[in-house]
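Omission of a single protein chain aside, the complex is shown with its protein chains in their original locations.
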Amino acid sequence: MWVWFAKLGSPKWFYEISGRWLPWMAGAMILTIGFATVWALLFLPPDYQQGYTSRILVVHVAVAGTSLAFFPLMAVAGSITLIWKMKLADMVAKNAAPIGAWFSFLTLATGSLWGSVTWGTWWEWSDSRLVSMLFQFFLLIGVISLRSALDDRDQSARACALLAILGCINVVVIKYSVEWWNTLHQSASPVTIGGGGANGPEFWVVTLLMILGVYLFMGISLILATRNEILERERNAVWVQEIVDGS
Amino acid sequence: MKAHRRNRLGLILFISLGLSVTIGLTLYALSQNINMFFTPTQVAQGEVKPGQAFRIGGMVKEGSLMRNESDLAVKFTTTDFISDVPIAYNESLGILPDLFREGQGIVAEGSVDSFGVFQATKVLAKHDENYMSPEVKAAMDAAKLLQAEGSSFSNKGYVE
Partner (left out) sequence: MLSTVQFSSFADFINMGGYAFNVWAVYGLFAVFLVVNLWFPLLKRKKIIRNLKRARQRQSQDQR
């Protein structure tokens, strides 16, 4: 276990193994997202109240759900950096923040486009789900600017790790806001296996597929960004120079 | 201290100040009741001061919706199946959302006038967490109707 752990911390090892994973992940991502998109746009039945706006929710739910994974991921990676000073963990934490900001932004944008027709409003400051998601977006911008404000790499890693751990509190607030308080935003839909009722498989199977695809996408974009970071930080290593010469 | 170090220190102080303010506000919000709206029952129990602007959330009661085509006035009753609150709105303030209809959840912004009528300045539709195709909805309504006819003597009331 510890050998594996130490290996994982080696940028060279990660670069090589992720290079082998990438084609498979990319293939699976194109299949799932492509299939889910065609399904959602052509075959998904309209909702009896919302009509075809329910198609927005396939994307919105997948992106929003995945966006909640960034702070826990950054907190874990940050803790590993703090405790074991693992270089790779810090690189992952650093590159997760901008991708997470994109995810949060898309969650807010798609939610707005849905809300403007169903609720009759683009934005409600009094809704705790909406505001806590906006807060996550600002927190991620905060993590990114904190990173660029500090020159010392160890210091910035420590500060960002701390902020990431604090950000996890907000993730819990986002998740449970719809249950703790009265909100305009609906709560999470229960899943029913049999057809013939509300939330039947005709609605959730396609959403589940999209969630899977979006998680793969998150993994791929994070790996791509981390690999770039590795090339830059390890530019003087022999194995990096071999890659440069070989390409 | 060198200029760039002083700038950096300023930035760090600024960020940590902003951070503590936001964390403080979050904790404050958590300690408060940050509900978006009051239910008709809460209003009936006098949780809202008279004349105070607030939001009310509930269902549009079946058969309560009245529209005046000439002056765009809309009247309906909102209910949580325990208490009812009458609401008045005028569509010249803004067209009602597509989802607004009887039996639909809504959130209205405004205040209660001296007649006990909630004068709304804004009405939003609330969608619940249940998604159904029109066919499934029709089948469920038909089944419900059949059941109601079969057991009309043991009518426990309409439960959504």
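Here are a few things to note about the model shown:
Note that the chains take the letters A and B in the order they are written out, and that residue 1 is the start of every chain.
Please note the rule applied: a contact is a pair of C-beta atoms (placed from the backbone, for glycine too) under 8 Å apart; a residue touches a chain by one contact, two chains touch by 3 or more.
Not measured: the values here are computed from a predicted model.
The missing chain, though absent from the view, touches A when the full complex is examined. Residues of chain A in touch with the missing chain: 33, 37, 39, 41-46, 51-53, 55-56, 59-60, 63, 99, 102, 106, 109-110, 113-114, 116-117, 201-202, 205-206, 217, 220-221, 224-225, 227-228, 231-232, 235, 240-241, 243-245, 247.
Definition applied: only the chains that are shown with their structure count from here on.
Averaged C-alpha coordinates put the centre of chain A at 30 Å from the centre of chain B. Across the interface of their complex, chain A is touched by residues 8, 11-12, 15, 18-19, 22-23, 26, 29-30, 33-39, 55, 57, 94, 96-100, 104, 107, 122-137, 139-140 of chain B.
Residues 45-50, 54, 57, 117-121, 124, 126-128, 135, 138-139, 142, 145-146, 149-151, 163, 166, 169-170, 173, 181-184, 186-190, 195-200, 202-203 of chain A are the ones that touch chain B when the two sit in their complex.
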